[in-house]
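Sharing a structure, written as structure tokens. Questions coming.
Below, a portion of the complex is reproduced, with chain positions unchanged.
Think of it as A, B and C in the order they're written, each chain with its own count starting at 1.
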Amino acid sequence: MPAHFGPRYIGPGTSGWYHDVTMMIVSYETEREALQQYLPEPLEVAETPLVTVTYACNKQVDWLAGRGYNLIGVSAAVRYAGETEQLEGDYTLVMWENLTDAILSGRELQGIPKIYADIPEHRISSGRWDCSAQHFGSPIVAMSIDELRAPTAEEIAASAAEKAGRDNPIGWRYLPAVGGYGQPRHEITTFPSATTIHEAQVGSGSVNWASLTWEQNPTQFHIVNALAGLPVVAYRPAIVARGSTNLVLPERPTRALK
Amino acid sequence: MPAHFGPRYIGPGTSGWYHDVTMMIVSYETEREALQQYLPEPLEVAETPLVTVTYACNKQVDWLAGRGYNLIGVSAAVRYAGETEQLEGDYTLVMWENLTDAILSGRELQGIPKIYADIPEHRISSGRWDCSAQHFGSPIVAMSIDELRAPTAEEIAASAAEKAGRDNPIGWRYLPAVGGYGQPRHEITTFPSATTIHEAQVGSGSVNWASLTWEQNPTQFHIVNALAGLPVVAYRPAIVARGSTNLVLPERPTRALK
Amino acid sequence: MPAHFGPRYIGPGTSGWYHDVTMMIVSYETEREALQQYLPEPLEVAETPLVTVTYACNKQVDWLAGRGYNLIGVSAAVRYAGETEQLEGDYTLVMWENLTDAILSGRELQGIPKIYADIPEHRISSGRWDCSAQHFGSPIVAMSIDELRAPTAEEIAASAAEKAGRDNPIGWRYLPAVGGYGQPRHEITTFPSATTIHEAQVGSGSVNWASLTWEQNPTQFHIVNALAGLPVVAYRPAIVARGSTNLVLPERPTRALK
């Protein structure tokens, strides 16, 4: 929308490429029941109830004529057990982004639950990486990674093995009826992308969720409080990485799961 | 979205009221054919091919816990000639807002083609009012109203007569299939609201649209250029007004037209 | 600076007027010794060790061609006992503003210790007023006023009496030697202005200072923590008011005290 002016321009210079992406990734085990309550059917918590918080600083984005934006996404490791399809992947619980243009297409085309936050670029000081999000002048989350070192060969192999067959980002496109009355239209989706990592380090991460009132963040406080309520049972090794990402994979298009 | 955390909070303090709204409204006649090309079926240009640009500075918005936001909306005077329903109203060609939260609910619930822009609060200097919008550091539109005076009794009566029976804001909710492939779902909608004016003045207005390249505003340049291409045949008297607005009218809910 | 392009424009449309100013003012008694440590010689804490936090939302500012900006200033009630001059007034401990242009002229011409913060416009919800400041994504201060009512005749008279003869804003212009080495140049200043109040209400206020680390706000954390360390012994009645202000009083110019 607006649809009457035609679609977004596609031509020389546009593509699905994000040429310069810097990431901070912190994962932690939580409690199975606490996590299950936020999964729509037929999603189930994966073998390990893992929450992953990913910060990405996206630059040289082709569809933005070389501009960029930042995001903080939160996902849960899940199994999709559909009528005709089975899939392991990561279900996006919420994704904050600091650019509305990216939010709109992600929500409406892919079913990614993107919402807005101020997300300053990460900072690096005395070897520690920090990022955070705010909205309406109130904090949402702060994340840091410290004690960075090169990954071992075992860690690289283990990471590849863990991802094998389950690199499937999953969303829930939920579109209400006009005015909110009547049946919503909703579908479980998958939106594959391909990221090439050029450099990566492993460290010790932590995530701090704010506790908010309606007055502080009237449109998102319930989301932040829900995430703050997921217990941190154990942190996994955290990752900082730099690479490039292609969002448009003709052989693996965004689609609704069956 | 995200839907799995439940709906937005509704309770004491929330309502559809915008308690403090300041508006600048500039209308101009354009050419019928130029305007018709942007109207989806079964909308037709009204008897007079009129474009209206409305700036609103919204404060004390209840669903934002008393915060506010600014918008610049562009609409065309139209007739809806549906299978079972006939309606005269104003079709929103595009609405820029500077708060993503308001954009998301407007698009998904009401079908208003809201997109993001930086919209500084209007300024008043030497009796002249000015407002403008920018995105990605590039201008979109600038609007000014000068030579303000109290409306005459005739003008007030004429304005009321002109609006009678055609105070129907109309949108086109257009939701693509997942991934963009397949049939979109689209509906012509109406989203009534009620505004009480406390003070109003009449003046001489003008609207200046930017001419943009893809590089300057890759997601909106085609919209701005389309609006810049609608000839200004004649300006109508412009209006500045202050009042309050209620977006939730139980007896006239947002709905799809038939 | 830059001085080689000549001074700021002065002409038709420019003046010292701020035509639309909305204020929230919360005062509290603190401990004398705690406050005295931040006063440069020859300033002394006034008879009552009073701290005043003032939020102002400035609109229709003539020197900004009708734009505006927001500020949160903190002052201490003081006595100036100079060699040839005695004065009672309010010494500005710090003033956060969200517009650099206003910060520069205030610091360099008047000696007001202005620094930058994000200061969203106040919000009003369920009869309560709130404002706040943030910088680098970290909170600085939040202030609210509740239970508003019209002032009594006694309160108006008492307020006028209290201000009589002590409506003197005081600053300390402190300019280092080039590069920071050598003797600074510093002067105690007074920068009178005149505010006309159009409407005012009295209520119950509170101020909450953040506690910050260097990493959170590397240029201001020591200021915020110092203010947070001033005990709140007792709040005075708080005020919300709307009026207009003139910063340029030919008969009472900004000047250095003697």
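Operating definition for what follows: contacts are C-beta pairs under 8 Å (C-beta built on N, C-alpha and C of every residue); 3 or more make two chains touch, one makes a residue touch a chain.
The structure presented is a predicted model; accordingly, all values stated were derived computationally and were not measured.
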item	value
3 chains shown - copies of the sequence in the complete complex	4
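Quick note on the criterion: only the chains that are shown with their structure count from here on.
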item	value
Common touching chains of chain B and chain A	C
Greatest separation from chain C - chain, by CA centre	A
Classification of the chain B:chain C interface as same or different, half of numbers criterion	same
Computed distance of Cα centres, chain C from chain A, in Å	43
Residue list for chain A, restricted to those that touch at least two other chains	136, 215
Chain C - residues contacting chain A, complex	118, 120, 125, 130, 132, 134, 136-139, 215
Residues on chain C engaged by chain B in the complex (per definition of touch)	12-13, 19, 59-60, 62, 64-68, 120-121, 123-126, 128, 130
Interface residues, chain A side, partner chain B - complex	1-6, 8-9, 11, 13-14, 38-40, 63-65, 67, 92-94, 100-101, 103-104, 107-116, 136, 172-176, 178-181, 184-187, 189, 191, 214-215, 218-219, 221-223, 226, 253-256
